[in-house]
Every structure is written in C-alpha cells, then in structure tokens.
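I have a structure I would like to understand better, so I am pasting it below and will then ask my questions one at a time.
With one protein chain held back, the other chains of the complex are shown just where they sit.
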Amino acid sequence: MTDTHSPTLDAAAPEGPIQDRWVNHKFKTKLVNPANKRKYEIIVIGTGLAGASAAATFGELGYNVKVFTYHDSPRRAHSIAAQGGINAAKNYPNDGDSIFRLFYDTVKGGDYRSRESNVYRLAEVSNEIIDQATAQGVPFAREYGGLLDNRSFGGAQVSRTFYARGQTGQQLLLGAYQALARQIDAGAVEFHNRSEMLEVVTKDERAVGVVIRDLITGKITSHSAHAVVLATGGYSNVFFLSTNAMACNASAAWRAHRSGAYFANPAFTQIHPTCIPASDEFQSKLTLMSESLRNDGRIWVPRDPADTRAPNDIPEDERDYYLERQYPAFGNLVPRDVASRAAMRMIDQNRGVGPLKNGVYLDFKSAIARLTKAKIEERYGNLFEMYERITDEDPYEVPMRIYPAPHYTMGGLWVDYNLMTTIPGLYAIGEANFSDHGANRLGASALMQGLADGYFVLPYTIGEYLSGYLNVDPVPTDDAAFTAALNGVTERTERFLSINGTQSVDHFHRQLGKVMIEYCGLVRSREGLEKAIGEIRSIKAEFWNDLRVIGTSDSLNQSLERAGRVADFFELAELMCIDALNREESCGGHFRIEHQTEDGEAKRDDEEYAYVAAWAWNGEDTRQALHKEPLEFEYVALTQRSYK
Amino acid sequence: MDLSLKVWRQAGADAKGEFKTYAAKNVSEGASFLEMLDQVNEELNAAGEDPIAFDHDCREGICGLCGLMINGSPHGPQSGTATCQLHMRKFSDGDSITIEPWRATAFPVVKDLIVDRSPFDRIIEAGGYISINTGAAPDANLIAVAKEAAEASMDAAACIGCAACVAACPNSAANLFVAAKLNHLNLLPQGQPERYTRTVAMVETMEEYFGSCTNYGECEKACPKSISIDFIALMNRDYVKAQFMNPVKTGQR
Partner (left out) sequence: MTTTRRVKVHDRQGWRSWLGGFFSSSIGLKWLMALTGIGLLLYLLAHLLGNLKIFLGANALGEYEIDLYAEALRSLGGDLVPRQSILWLFRIGLTAIFVLHIYAAAELTRRNVAARGRGRYEAKRQYEAVNYASRTMRWGGVIILLFLLYHLADLTFGWANPDFVYLAAYNNVTASLTRPPVAILYLVAQAALALHIYHGAWSLFQSLGSANARYNILRRYFAVAFAAVIFIGNVAIVLAVWTGWVS
C-alpha cells in the first residue's frame, strides 16, 4: 500500500557540517529591525511551555502579540504536570556528556525517524534553556555547594536531567508564565483567557488569522495577524484514557490540517510503562508514576496466571521478573516502548495482577532492604503518597501496580526547519508539531523541545517570513475569508446542539478510546487497523446522529466544548490508523506485529520507511494524500536498537 | 455507595443561584470526587438537565483548576489534597455532601461551581517575575544558590494557584498565595534586585482585591500543598523593609 509516487517534501534544512548549520542559518535568516517589529501582529494559541515562552520572547522583541488559551490562566497549561525533568548537554557532572551525545541519543532513541538538523539544533540550545530558566528563578535542585544537581533519566547513560523535585514542568511553566505576565503588564502582549481557537483562517494560501470562541459568553470572533503560532499540545486524549490533562485535544492542529497544513507521523504515539492502572469503568484519566521509579523498583508478575495470592505471599521462585529475564543488560531500565510492550504481553497472557488483572507489580522490597525505607522515602516520597491516595495501598508494604498508558504524541503538524507548517505564516511549536523525537521520545526531552522552540528557535526563524510583509497590513477581519470561517464555526457549534440525540459526548469518546487503544495502541496489526477504521467510522456516524448536548451556545457550556474536540478526534483517529497501516515496519512507539524480530523486538525497514509521512487533507471522506520527507542520516549510523 | 448531593447552581455571573439536590447512585470507593461528579453529570445529561459546571483539568493536583468547598472544607476533608485527588472512600454510604464554589468578592461566580480567579494573574503581572529577557542569562552555574534557599524557595513555589487559601480565610485574604509567590523569588539570589519593588507591587495589587490577614492560619490548613504561613510573616517583613529599601531617587528634588 506504500505508494512510491507520493511527492516529496523539503524541510529547507541547511547544509554543511552539522555543528555549523544553526549558526549559519541564523546568520542567513532575514532580520526584522527593532523599529519595524512593532508593525507586526503575531497570534499565539496556547500558553504551555512552548506558547508562553514564544509569546513572552516575541513581546520582549517588540512584536505585537495576541495570546489565546482555553484555560483561565496561562499557568494551567498541561505542561504544568510534567514531573521528571528536562535534559541539557551541560555536562556539569563531567560524565562525558556533550551536545553531540545528546543529539546522538535523541536520534537513536527516536529510532531514526527524526530530522538530524533539527535534533542537533535542539541539543545545541538545550544549555541556553537551563541558563534562562535559572535566571528566571526556577528553583532547580541544588548540590550542597549551591550548584545545579543532575539525575539520570529514562535509561540514559549520562546524568543530564535537571529537575525541581517532582514538579519540573510546573516550575518551568511558572517561569515562562511569569515572563509572559511581565510582557502583558508592559502592554506588549494582549492576553485572552477562556478563549478557544476553533478555526485557522487562510487567504491566498497563507495564514491570516483565527476564529475564537469566548467560552464564557459563547461569542465567536475573528482575529487577524501577520503570522499565527500554534502551541496547542499533543493528542494522547484520542485514547480517552491517557496521562494527559482532561482538556488536551487536537482541534487546533486538526483545524489547521483541514485548512491545508500537513499532519506528520500521526501513528507515532508513546505509551508510558509506569502509570496507575484503571480501577473501574468510570475512570476519567490515568496518573503517571515518574519513570525514575524504575531505577529502584523491580517489575514482576506471578509465574502462574491462575495465582490469586496476595503479592507478598508469592515466594521468589514463583515470580517472573520478566524484564530482568528478557533484557539482562538493561533489566528494568529498558526504554519506554520496550517496557510497555513487555508488560502488555504479560497482561495478554492473562498474567496481569490486580482486581481487573490489568497491571504488573513494581516492587520496592529489595530496594528498601538495600537502601532503607528512609532513603526510598527521600527519593520517591511524593510519588508514593500520590499512589496511596489513589489506590489506598501502601507501596512501602505492598508492591505498586503499574500499567502502560498513552502519554505523549510524537506525531503532529509537519514543520520545516523554521517550524513553519505547509501553510505559509502558520507555525507549530511544542508537542503540537511532529517534533524532533522521531518514533519515540526520550524522557525529559519534551520540556526541552517546547522551550527550545519557544525561546530560542521560532523568535529567530519567524523573521524570515515576516520580513516579506513589512508595511503590509493584516487582512481585515471583515474580509470574506474571515466571515466564511466564522460562519463555518457558528454552524458547526449550532449543529452539535441541534442533534438532540440520547448519548453524551463522553460516551462516544470512551468508545473511540477503546477502539484506539485496542487496535492502534502498543501493538498494531493490519487487520486490527482495518477493523478499527471501520469501527471509528460507525462510532463517528452514531456521534453525529445520537449526540446529546444540553444547554446553549451563548453561555459557558463544557459539553459543547468537548463535543467539538471529540468530533475532531474521530477524523484524527482514522488518519492515525491509515498512517499505521501505511508504515509497514516497526519503529519506536509504532509496533506492527507483522514486523518483529524472532525474539519479538521492533524491526525497522530503513530501505522503505526512512521518511516522515506527512498527510494532506483532501476534503471529507476522501483518502488523504501522503507526502514524504526523506530522512538522511549523515552523523548517526543506523543500527537496530538492542537492550539485551 | 449512594450519596445525596446539595450543589450550588448558578446560570451565569448575574443570575441568582440556588442549591439543588441530586442523588449519586452506586458510586465506587475508588472513584475520585470529580469522577463522582462526572457520573452525576452523565445522568443529568441523560435526563436532559444541564450538567454541573466545575473547573478541572490535570486531575493530578498540579494545575490548580479544581477547587470546591465540600461540606464546609476547601478541597474536602483530606488535608494536603486537592479536590481532584480526593477519593470517595473518604465518604460513606448515605452521606449527604454540600458542594459550593469558592466565595469572595474578588471571585465572582462564572457558572455553577466555577469562579473567576483572574485577580491572581493581575497580582503576578504586577511584579511576580524576574525581569530577564530571553538570551540575556549567564551560565546557570554562575549563580550559586544555597541548597537551603533553593529548598525553601521550592516549598513556596509549589503553590498551584487554586485559591483555596482565599476560600478558607474568614477575611478572604490572599496573603498565603501572594506570600508563596513572593518568597519563591525573594528567597533566591536571582530575585534580589527587584525584591522590594516586587513586594510592594504585588502586596498592594493584592490589597485591591482581597482582605487582610488576622493570622487565623486557615489558609495553611486548606492549602493542598500545605504551604506554611511562615511565608506570610516573611512577606510582612519584606513589605516593611521595602519602605526603606526601595529606591527613592537620592539627590533629586
């Protein structure tokens, strides 16, 4: 089904020695002189790490910035939930880290499906991020000498992760939020809270503005600008149950996609191995237990599937420490995708534990014996507390139960080296773009990427496009392009209310999630995916027939908000399956059972699939067109990952 | 378990609200408080009634969006816990639960249980930051920060901006929130240059919206991050110091 004649995409990535590319590119990029900056309007959607950092920096540079978020405050963005830490190639611990090693690890960890030039740039600016955040007052963990502390994370061989207790994302976001607040106070940024972007407006093939719905008054308005930046996060919630915040959604990206922006690698999603298993069918979201737990915990299941004894009553020789058995070299520290699939296999063999038999044990007994309870408490105290709150079990006594859950989406809007989508003037940053993580993201790299895009990349690269529109006013919002978009949004909103069916939005979202996790989750197969597409279509049809949204559109209406998001999820879900079908290989988070080594590991096909799959919208119910961005690897030799 | 809920319903900011009683049938022990509300909303939706509007997002106790007055306790009976982390096993079959929005003049009700907490943003905008432009920062390790200072700063920075402190305070004072935000920065070397201007700006912006502190200590007890009122004392100290430390343009007439 791989069509060899699909057109290729050019990322406009610079040539030359990799360490010079970003430097040269910055030099070649057209600049906007300070006096002219105030002649430009930029709209930023989203105030997560990526959006807040970009908006603040634009404001500092002198651009006129308008920021929109559906939250009540910039600080609520989902970035706030990030726990573990943020990577940088500072090499403070002197353990042999370097920009090149961070670049190398990221490309390898991404299973060779990312763009070398971008990843190197990411590693390059990673250090500036730590400097910036520290100067902003982010209270990173410190050594006794007063200098910054590092921890190793996600099975990396060097300690390059900076952290602020278990709240790194929160502290980094507060830093960016405060920088943004400063610009709001200075009048450089106009901030609109509880305002959801529902359409990207294009005219003559370029982005000219957005359509916004005020979530409190329901008022729908148009806003125009020279450039639009989407920093709207990932789409893990297509699975309904995920570690993402409840409101996370794909609508902004999907609306852009429908207006002409290509969507890249939608099938590349990450399933995190250490989450707390669902306790019943009412469960609304899954809670992540930081990866760092795997540094000290041992993962096991009973040898006998029929074993119903309490974990502590099961003798050592009747336990199966399957990760240590299957991957002697890395043991419990194998990468996320590997650990998740191994757990999945156990649960599929009906060896899962817990009331719903949907978890595996993460056992700290030996660690406590080795390091004392106090030490474990110091390391993981807050996580153990969180676990006990949710499960009512004391992980110091009873082993934790963990379960793989959707966590991050590597796929997203396709962007070139300048982070511009295929719609000129429309940019995507943070988790919303298809990102530098290839087919699998390493721990502590998403915060790095979001802030790199927002603080240090986009503020430079956006000049290239803007400089072409000096003294050109933004398209007025009474232009036909805007009124058409605005009417479209109004009709769609009213349509949800007029269906008047019997089922709630969540009802459909749950059904969609079940299908996605089953067929397009950890392991995927041809017939599974084909089945899924059929089911998604029927659930979608049912949704448009039988949806019931109470209330009106001219006031705060949370079901109405969700309806729009879930409607977009259906279309995205189908594309994810199509992309997963198209990619006849296994790589990173994408595992096709048809493509595995004899011992069940992911088997890449670099001949056929060393490319980014970018899909173009072709209108309702017509198959999307595949565009390929071939990936060359000049600096990192392609090898099969092995953690044995 | 079966519960009876007494919930504040209010169509909009100007609408006049009232309490309505709903039954929550066979709620599971393991469900979180918000999942219990989800369940009630499903039934309301099925019955053609407007679901109960409440703020929430992360459901991990970190975004600070959730926040309900549950039987007279902000964030419910469990201490150091945000509403979203509260689980139904803390209640027992047959309980009746009164659920109300935060109450304070500065926090008008937006709808049902949702209030407008944007005055908190106004306070941050007034000075809750360190003025450093992107790219201007020196190498991170040029700034040594005593581990103790970093830890204390982090204790304050853990604030999630939920406003339970205001809801809990008989004076509707926001002193704990503002003290937390101030000390996060004032305790760090990076925060020193603007320390006293920041203090005055944030305190006086706070006082435009909120009451004063009689040192009741309720805020600390209600705080899901158990932030200490010692920080309020430090804020008071810095505010007084600011009267002398703030640049008065010496030598100018």
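Which chain is which? They are A and B, in the order written, and residues in each are numbered from 1.
Everything that follows uses one rule, which is that a contact is a pair of C-beta atoms (placed from the backbone, for glycine too) under 8 Å apart; a residue touches a chain by one contact, two chains touch by 3 or more.
For clarity, every value in this text was computed on a predicted model and none was experimentally measured.
J.: With respect to the chain omitted from the figure, which of B:Asp38, B:Asp112 or B:Glu125 is a touching residue?
T.: Touches the omitted chain: B:Glu125.
J.: Which is it among B:Ala46, B:Ala144 or B:Ala233 that touches the chain not included here?
T.: Result: among the candidates, B:Ala233 touches the missing chain.
J.: Tell me which residue among B:Ser4, B:Ser92 or B:Asn215 touches the hidden chain in the full complex.
T.: The missing chain is touched by B:Asn215.
J.: List the residues of chain B that touch the chain left out of this view.
T.: Residues 6, 8, 19, 69, 71-73, 77, 79, 98, 100, 103-106, 118, 121-122, 125-127, 170-173, 197, 200-201, 203-205, 207, 209-218, 220-222, 229-230, 232-240, 243, 246-249 of chain B touch the chain that is not shown.
We adopt the following convention: only the chains that are shown with their structure count from here on.
J.: If you look only at chain A, which of its residues touch chain B in the complex?
T.: Where chain A meets chain B, its residues are 53, 56-57, 60, 71-76, 78, 80-81, 90, 92, 128, 130-137, 139-148, 164-165, 167, 170-171, 174, 177-179, 181-182, 184-185, 193, 216, 245-247, 279-280, 282-285, 287-288, 386, 389-392, 455-456, 459, 502, 504, 506-507, 548, 550-551, 555-556, 558-559.
J.: Under the stated contact criterion, what part of chain B meets chain A in this complex?
T.: 11-12, 28-32, 34-35, 38-39, 41-42, 44-46, 48-51, 53, 55-65, 78, 81, 85, 87, 89, 110-111, 114, 116-118, 120-121, 124-141, 143-147, 150, 153-154, 157-158, 160-161, 184-185, 188, 190-191
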